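Worksheet for the structure shown next.
Apart from one protein chain that is not included, each protein chain of the complex appears where it belongs.
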Amino acid sequence: MSDRSKFPPVIDGKAQFDLDSGKYIKVWQGPQHPGVTGNMALELIISGDEVIDLTTHVGYLHRGFEKLMERRRYIQCFPIVCRICVPEPDTNEYLLAAAAEELAGIEIPEKAKWLRTLTLELSRLASFLMWIGGQSGAFGMGTVAQWAIAQRDFILDLFEELSGGRVYHMYIVPGGVRDDLPSGWDKHLEDVLVKTEKMLKEIEIVMFNNVIFKMRAQNLGIITPDMVDKFGIVGPNARAAGLARDLRKDEPYLIYDKLDFQVITRDFSDAYNRTYLRWQEMWQSIGLIRQIMAGMPAGNDYHYNLPNVLNWKIPHGETYVKAESTRGEYGFYMVSDGSGYPRRVYVRGPSYTHAMALLPHLAVNVNIADMAGLMVSLHTYPPEIER
Amino acid sequence: MDNKEINNTKLANEGLSEQDRPLFCDARPQSYKPLGKYVEKFLNWARANSLWILGYGTGCGAIELRPLMTARFDMFRWGLAPRPTPRQAGVFVIGGYMSVKTLKRVIRSYEQMQGPKFVIGLGSCTINGGMYWDSYNTINRLDHYLPVDIYITGCMPRPEALIAGFNKLKEMIKAGETDGQNEYARNFDWYKANQKKIVKDWNMPDYNW
Amino acid sequence: MEHGLFISIIYAFISLSVATIWGLLLGGIALKVVARAHGRFGPPVWQPIIDIIKNNARRTSISHGIMYFLGPVFRIAGGMGTFLFIPFIFGSSVFGNFSFAGDLFLVMYFIFFGQLGMALGAGESGHPYSAIGVARGLSQMTAFELPFALSVISLVIQYGTLNITSIVAAQQGGLLSWTLFTNPLATIAALISLQGMNMHNPFSIVIAPQEIPIGPPTEYHSNFLGLLQTNRGLFNIAKLALFMNLYFGGATNIAVMILKTFLLYMLTIFIGASFPRFRTEQSIRFFLGVPTVIGILAVIVIAYL
Partner (left out) sequence: MQEILNKLIDRYAIEPIQENRHNQAFVTIEKNRLPDVLTWLRDYEDYTHLAFITAVDYPEIEKIQLTYMLHNYILHTDLGLRVLLDRTRPEMVSIHHLWKQVATYQRELREMFGIDFPGSPGLQENFALEGWKDIPPMRRDFDTKEYSEKTYFPRPGRQTHDPKEYMKEKLYPSAKEDK
């Protein structure tokens, strides 16, 4: 728990410290810093080894997506939205499609829903693998990072076979998905899942049973349940604090109401438990993918025939759609004014509050050596903060 | 861009405050002459076989550098290695689109790198803006701000494309065709004018420190 | 040493070169081994040597003052000093180096010396990460010196000498006369502190690239970095030779030396590849705990039993 009693007071959101007194050093972590995920900067004021104040600086990746979408037709928005979040692009594609479909009143075919869920879960698995690489790397465990990111590459291979793109898939389009599963894909998928399971078991041995990892990660960055609403914390960070909040269960979208799974919670949200919870969610994801493949409907009705998309006008309306990404509630707020271009698309990234409000709060009293680990354990991802 | 004679006037460092100005370097970058023919050839061979990449993921291109480091593609085989500090790194991989805020840091990092240094523009966004050609916050052409040795096209370029790019860069280094640092020194005023045109609050020294 | 000064200098030079090149190759092998643990092929074993050539050929335009330049010089002086007073190969005139009656103390001082010089140089570079790295490095060093010093005291009591050559000579009676078997407690304490001395995981907080990129040498580049890297090869081999001499019976020919240093180094590499890293205060607490107790026990057992 952060204890500011021996530090300078905070007035108007700013800690009052005197750098000339020689008691404090200002250290920048980032933007050119290998421990920071993505391109963001942490401005740290440290006293000895202890962080006394942190300011998050973002905007290094600001591309003005929301402005760009205002001058693109709906169908032209699709290639750019997936670039908002690089490790997990499919959530963006799905949400833009879902928002446009809701406003246009389109009901997509059943098979398309299954295929969309499949890609969402696969990309969740890939994103978590990327993240566990960062988490172990932040504590100096390069071996696990190498294993996990190498394993993620096989999932990217599956995506490539499915959609033609390794990182950006552009597979989910309005009205459904682009194509059916290629033949033999299910076998490749099963191979990759088996390999991933094997690796996850090894990660448990190397990481969660390791006494040094426990020493570093336990009691680091504790999120108490009463903080969750105050800071707007969502996703695994909130679930580790014991709150069973998962949009897949609470407000089932696509076919999540037909799948059998339980919301995973832990009772104490520190870095160790958050890591463990995400590791469990990887297993859950693998189970869900298996369920989806088993229940995949036959036939090739995977796309609703849209009107001419180059002149596709969506009626006047306003909606907010959301989905559970690896980091929590990811949402698209779309306002349409009846023309062929969206009036406003707002992207609600879960990292926004985690990085901008929660991280400065948790960082106080933390050893500077643990900063990278703390930041990664919140799973912040800068491009969705500044879009 | 004409190759003018290098003028040795001091830099103004106008972005800095009065009392900070004496603390910073006001010398211009210098272009270097190669050493003797065979010595330079040997050194170029060593440079080509030990490329240290600056660990600065400036954009989404950084995500394909991670697989490049791991088992599947293993860039270490070619002597490529990531390096966390700009002083020790020799290759700057610009990972895709660059916002104005990042460009400012990229210029600082580039100027802190010690020569010979090479710049790889990764992705279409560095060539003509790519997907974000009409965005108000991303630059369109990287070569107006930094001397680029090699471009790798694509969005995203695959790791194989990156490896091909690095191998091409190696060939160029061995042949002595990478002259980015000298070009930057020769056309310093032109580059600075372009940089200052878009970086509005220039509160840093003009070159290095 | 029987021969004249000139010959001694030439021999020392040969010995230094061989040790440096073997040390750098050992570093390359270590990169390969770690890469195999990661599932990769890894760089070629001579990669460190290419890196050094390249680094020495790079240009520099930076100055942070005189101490900044002297830092790497002190570091390599420490490495050379450590090495030159350790008999590299027992009984060899070329690789015997300048062993004399009290060299064990001098070697232990030299292990400290390089780090202190580096700390001064890195401190003058003015980079906050350098300063943090130096603080971490020095505090961790004082911690791992304690079990090592206790272990050495135990050896000194056991063999009744401060001369490394005499200690090696006392271990020549076959496998069971090695310190490893005659004084296992001292060996264990020293091996734990070797992990810290080599700054491999879990004691790599000093150069942790994810936290403070990359610690003290943040500002060092081109020739300075080349010197530091050369020293890394040399200093590594010096430490390994010291441990080989003190605990594993020394080496009577070059093949045994290569085998023993290789195995000793691989031990630290394997531990390093499979652990995360301690925080500074955690690693200090660790060294002052079990390894120190083992060291004290080693002294007590040797002195009173």
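By written order: A, B and C. Residues from 1 in each chain.
Going forward, contacts are C-beta pairs under 8 Å (C-beta built on N, C-alpha and C of every residue); 3 or more make two chains touch, one makes a residue touch a chain.
Treat the numbers as computed from the prediction; the structure is a model and nothing was measured.
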Using the touch definition given at the top, which of the shown chains does the missing chain touch? A, B
Per the definition of touch given earlier, which of A:G30, A:G137, A:G235 or A:G331 contacts the omitted chain? A:G331
Of the residues A:S127, A:T143, A:T196 or A:T353, I need the one that contacts the missing chain. A:T353
Tell me which of A:R245, A:H303 or A:H379 is the one touching the absent chain. A:R245
Touch list for chain B against the chain that is not drawn: 100-101, 104, 127-129, 133-141, 144, 194, 197-201
Chain not shown, touching residues in chain A: 12-14, 58-59, 62, 64, 66-68, 70-71, 73, 76, 102, 229-232, 234, 243, 245, 250-251, 308, 310-311, 317-320, 322, 329, 331, 333, 335, 343-344, 346, 348, 352-353, 356-358, 361, 386
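We take it that only the chains that are shown with their structure count from here on.
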Specify the contact topology among the chains shown, as one of line, ring, star, complete or other. complete
With centres defined as the mean of C-alpha atoms, identify the chain lying farthest from chain C. A
Chain centres from averaged Cα atoms put chain A and chain C apart, in whole Å, by 44
Report, in whole Å, the distance between the mean C-alpha point of chain A and the mean C-alpha point of chain B. 31
Residues of chain B that touch two or more other chains sit at 55, 70-71, 84
Where chain A touches two or more other chains at once, by residue number: 33-34, 146-147, 150
In the complex with chain B, residue positions of chain C that touch it: 31, 35, 38-44, 47, 50-51, 53-55, 57-62, 209, 213-214, 217-222, 225
Quick one: which bits of chain C touch chain A in the complex? Just the residue numbers, please. 34, 37-40, 128-129, 131-132, 201-202, 204-205, 208-213, 273-282
Listed in rising order, the residues of chain B that touch chain C in the complex are 27, 29-30, 32, 43, 46-47, 49-50, 55, 70-71, 74, 76-77, 79, 81, 84-85, 87-88, 90, 114-116, 208
